[in-house]
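Quick one: the structure is below, and I'll ask about it shortly.
Up next, subunit A:
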Amino acid sequence: MKMDLIDPEFPKTLERFGAGSAFECFNCGSCVAVCPLVSGHFPRKMIRYAQLGATEKILRDAKDLWKCLHCGLCSRTCPRGADPGELILSLRRFTLDHWKRWPNV
Partner candidate 1 sequence: MNAEKSTMQIFKFDAIVIGGGIAGLQSSLDLADQGFKVAVVERDATIGGKMIRLSKVFPTLDCSSCITTPKMAAAAHHENITIFTFCELESIERNTDNHFVVRITQKPRYVDQDKCIGCRKCEYVCPIYLPDSEQGGFSARKAIYVPFSNAVPQIALRDPENCLLCGKCEKVCPTRAVDFFQEPEEFIVESRAAILATGFEMMPLEKNVQYGSGQIPDVITALQMERLLAPHGPYNRVLRPSDGMEPESVAFIQCAGSRDKSLGLSYCSRVCCMYSIKQAMLLSGALPLADITVYYMDIRAYGKGYEQFFQNSAAMGVQFVKGKVAFLNGSDGGKVKLRYESQEKDGGVQTAEHDLVVLSLGLLPGWNPDGKCGVSPASDGFISTVLPKSAPALTDMEGLFVAGAASGPKDIVDTIVEAGAAAMEASNYLGRTGRS
Partner candidate 2 sequence: MLATQKAGKILILATESCAYPGANAVGQAHSSYPENVFILRTRAPVLFPERFYIECFEKGISGIIIMSCGVECPYHGAYEVLARRIDRVFEMMRKRGLDPTRLRLTAICTVCTRAFLKEVQQMNEIVTKLGPPAAERTDTPPAEAS
């Protein structure tokens, strides 16, 4: 991932969409393993890209965000209390906002 794809200011951007405590994640992978979707690195993949501010990657895989069942199991079992489920919702809002602004991208 090239330097210009990383944006340490992203947490600030995401604040508008209610990111909560997601940046506390220490990447243990618990959320991936409990997620009923059983789907690759989801949802940690999204959390990780959010931590790095790799928005391009988030938007590339944005459709995955809507697979989330919002069941809350990841948030309930997250050892860091990072509430990954809430981050997914925030990223949905962020993505919708992006689509609204740049409908053709």
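Everything below uses one rule, namely that a residue touches a chain if its C-beta (ideal position, glycine included) is under 8 Å from a C-beta of that chain, and two chains touch if they have at least 3 such contacts; residues count from 1.
The candidates were selected such that all candidates are chains of the complex that A comes from, given by their letters.
These figures come from a predicted structure and were not determined experimentally.
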item: Touching chain, any copy counted, for subunit A within the complex - options 1 or 2; value: 1
item: Subunit A to candidate 1 touching residues, read off their complex; value: 26-35, 38-41, 44, 76-81
